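Got a structure for you, written out below as structure tokens; questions coming shortly.
Each chain you see keeps its place in the complex, though not every chain is here.
Letters A and B mark the chains as written, and numbering starts fresh at 1 in each.
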């Protein structure tokens, strides 16, 4: 079912074998099965962009993986993705062994030059084109170390987390010098609470409904919600920033990044939104919304685009940040206003020079 | 508190003294009180556009009113607005007599030339600038008759209902010939179920979430919901049309214009929306929303703009449809795509020639 120009799959190495990676790789298998059954790509559910530079959503090969959890290190990759605390559901697709064993990654306090050389050598041996950084939020030291290793190995880098990598001028400069793509930081969810809340706040502003108050609660049963319950302050500010727009009085908006860690929700995220306002003659307007999503699918649906962009950019010998990824990230290097829609379209087009 | 150029208030005659008119006139009084208390117009709650050609939201005088309900005909206008079946709440502002008695309007089967002359004479006597048509939905004969009377009297016309007046080429042509503004048809709600549903459907499409199904239920306790429970079919289609947009599979969307007439809700409207879709790897995305609004405030918040546009257009000697009103109507004469944002802005500017 692929197009006439056969592209080889993107070769991706993984740092951090968590729920997002389980969602990504089971999903890739799911879509490969649909393709094998003859389902047209335009009918694939949940896909915004069937092809990036000729790469389909199933054109992804995992070639190396790093973690430090003893339940995962040493395990075959397709078994590691189901180890606790991972709790993304099994999608019912067969995940046969792929011949990749999870290697020990960087450990806190043990990031030496030797270690960077070890990971870089492993990346080179694997022939990876892209290193996908997907550890838990908050480990800046790890993000930096993996970015160094990828640079040393000549591999493109994708940072899914809020750690500062793409926004670090020094690192970005060295990727540019090395002729390598660097894509980050912090992936935007496929459909998350922020984008829904933002839409409704915009609607109130556009229609002239005076916002009297609004709140947003998020809860879930994966490790993120356990962490955020404690350390929600920075996340709260980042989520408030995501809502900022003309006509929205942010001082009347409250965001609770983790209202609760509810284990039986597993990898589901539930969000409750409320907006109260005043319409004509100060009469009340009230909106209540509940959103329920598979949390890690929400990440994987965007990661699939980031890694295809990174691989395509490497092949097209582009370097540094790739504008095509701007809308898929919460914090692109120069902030969102720096990337206009036309630039983004041009960047996507430039990824496929032979196609034009 | 008004601007330096003092404009006299818009002089408006009313056809149909229902909930919408109660909301409109109580609201006008409410904002006049705020102004008298020194509240800046920018702080008025629920107002999108404080001024239209210098006219504030409180710059409205009712100069005549027509109805056929015996509880209203012959009553002082400010008592008629509280007669059953009207059930818009009392807003707690004092509605002193304004010296306008509700006159008998057109009756079904009795629309003669004499009757048209009688209403036209009344309009002329009242010095009305605008006739606001606000009868229950479905009375095409009445909409046409009032449009004829306004034309005969040299008065601008605003049609709040889905009856065909602005879209009637013959009538529109005669308004143009007479040098009179004609604004219609069918006002768009201030913040209604359609606009919220449309936003969420657009979000699914934009993010690549495959819609599996969606529905919208509306219920309320005013006369509209009693009527619609029986005659919802055409309203259903019109509401479905309002949701049509790229990427939205309308065959998976259901709209129930009146799921129920629930008297104790009075003039409140409640809507329930549900959207179910599939994201990455076919995992589910679910959104549930409840909206609660004061139904007739939702109309009045738009009527206030329509009548100010009509009065300003008359004063500026504009004729026929006024593009400034395009977004405030469900069915402008040439359909929505005919009116671009820049045209609408230009039309607003043209209403205030002296201001430039």
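Quick notes on this structure:
In this text, a residue touches a chain if its C-beta (ideal position, glycine included) is under 8 Å from a C-beta of that chain, and two chains touch if they have at least 3 such contacts.
The structure presented is a predicted model; accordingly, all values stated were derived computationally and were not measured.
Number of identical chains making up the complete complex in this structure, 2 of which are shown: 4.
As a convention for this text, only the chains that are shown with their structure count from here on.
Per the C-alpha superposition, chain A sits rotated 180 degrees relative to chain B, a value rounded to a multiple of 5. Taking each chain's centre as the average of its CA atoms, chain A and chain B sit 45 Å apart. For chain B in complex with chain A, the touching residues are 23, 26-27, 30-31, 45-49, 89, 91, 190-191, 195-196, 199-200, 203-204, 207-210, 277-294, 297-298, 300-301, 304.
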